[in-house]
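Here the structure is laid out as C-alpha cells; the discussion comes afterwards.
Just one protein chain is left out here, and the rest sit where they should.
A and B are the chain letters, set down in written order, and residue numbers restart from 1 in every chain.
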Amino acid sequence: MHTGNLLFMTGQLSQWNGERRFIGKLGREFGVEEGQAAARLCALNLIAHARDAAGGDLDRVARIVRIAGFVNSTPDFVQQSQVVNGASDLFVDVFGDAGRHTRMAVGVAALPYDVAVEVEAVLEVP
Amino acid sequence: MHTGNLLFMTGQLSQWNGERRFIGKLGREFGVEEGQAAARLCALNLIAHARDAAGGDLDRVARIVRIAGFVNSTPDFVQQSQVVNGASDLFVDVFGDAGRHTRMAVGVAALPYDVAVEVEAVLEVP
Partner (left out) sequence: MHTGNLLFMTGQLSQWNGERRFIGKLGREFGVEEGQAAARLCALNLIAHARDAAGGDLDRVARIVRIAGFVNSTPDFVQQSQVVNGASDLFVDVFGDAGRHTRMAVGVAALPYDVAVEVEAVLEVP
C-alpha cells in the first residue's frame, strides 16, 4: 500500500512459488541456519512484491526503511536477531547502502500455516 | 496520533463498551469463528476511534493503509490469517476499495488481560 513516499508491505511468509517452506519452529524443527534461509525467502518475496509495486522497476525503490521479523520460536530459542539477519543481509546485498534499515526481531508463539518466519517491511518509493 | 497524512492508531483489544470479550487463547478456549468475531470487535473499535480522530466524519478517512493482527495463540494454532480476516473483511465492508490494506498476522504467547485478539492500524487521513 503506497501512501506518500512510503510503501507499507504485507508480511511475507517463508514460501516460494506458492509452496510454503520451512514448516516448524526455531528451537525445535529448525536451527539458526535454516531460520536464516527462511528469512531470506521472506525477503525475496518482499523484493518481488516491491518490484511489482514500483511498476516493475526496482530502481524506483529508494530505500528499505524498516523491517520486522517474526520468528516462530519455542520459549527458549533466543537467537531471533541472527535469524532475521538472513533477511537483512539480502536487502543490503541487493540494494547496497539503500538496503540498510531499522528493524525489530521477536519470537512469536505461532505463525500462519506454521511457517518458520514472517517478515514485513516499509520501503521508501517516491 | 496524526502525523502528515497518516493516522497511527493504538492497538485495540477485543472489547466493547468497556467490557472485555473473548478472554482466552485460540487453539484452547476459542476456534477460528470466535477468533474472527474477536478480530471484528477490534476493527469496530479502530473504526470508532478513527471517526473520532477524523472529527466525527468517517468520510475523511481516505484509506486503511496497514493493519497488524496479534492473535493470542497456543503454540500449535496456525490459522492466524483466517482469524485476522474478521478484521480485514469488516474494513472492506465499511470502506469498500479504500478499506483494502496491507497486513500482518502473527500468533503471540499472551495479550493484555488475556483477550483473544489485538489489532493495530495505520490509516490515511488527509
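One rule holds for everything that comes next: contacts are C-beta pairs under 8 Å (C-beta built on N, C-alpha and C of every residue); 3 or more make two chains touch, one makes a residue touch a chain.
Please read all numbers here as calculations on a predicted model, not as lab measurements.
Engineer: Among B:54, B:84 or B:111, single out the residue that touches the unshown chain.
Structural biologist: Looking across B:54, B:84 or B:111, the contact with the absent chain belongs to B:111.
Engineer: What chain A residues would touch the chain not displayed?
Structural biologist: With respect to the unshown chain, the touching residues of chain A are 4-6, 27, 63, 65-66, 68, 71, 73-81, 100-109, 122, 124.
Engineer: List the chain B residues touching the unshown chain?
Structural biologist: 1, 3-4, 8-11, 25, 68, 70, 74-75, 108-114, 118, 120
Following the convention adopted for this analysis, only the chains that are shown with their structure count from here on.
Engineer: Averaging over Cα atoms per chain, report the distance between chain A and chain B in Å.
Structural biologist: Their C-alpha centroids are separated by 22 Å.
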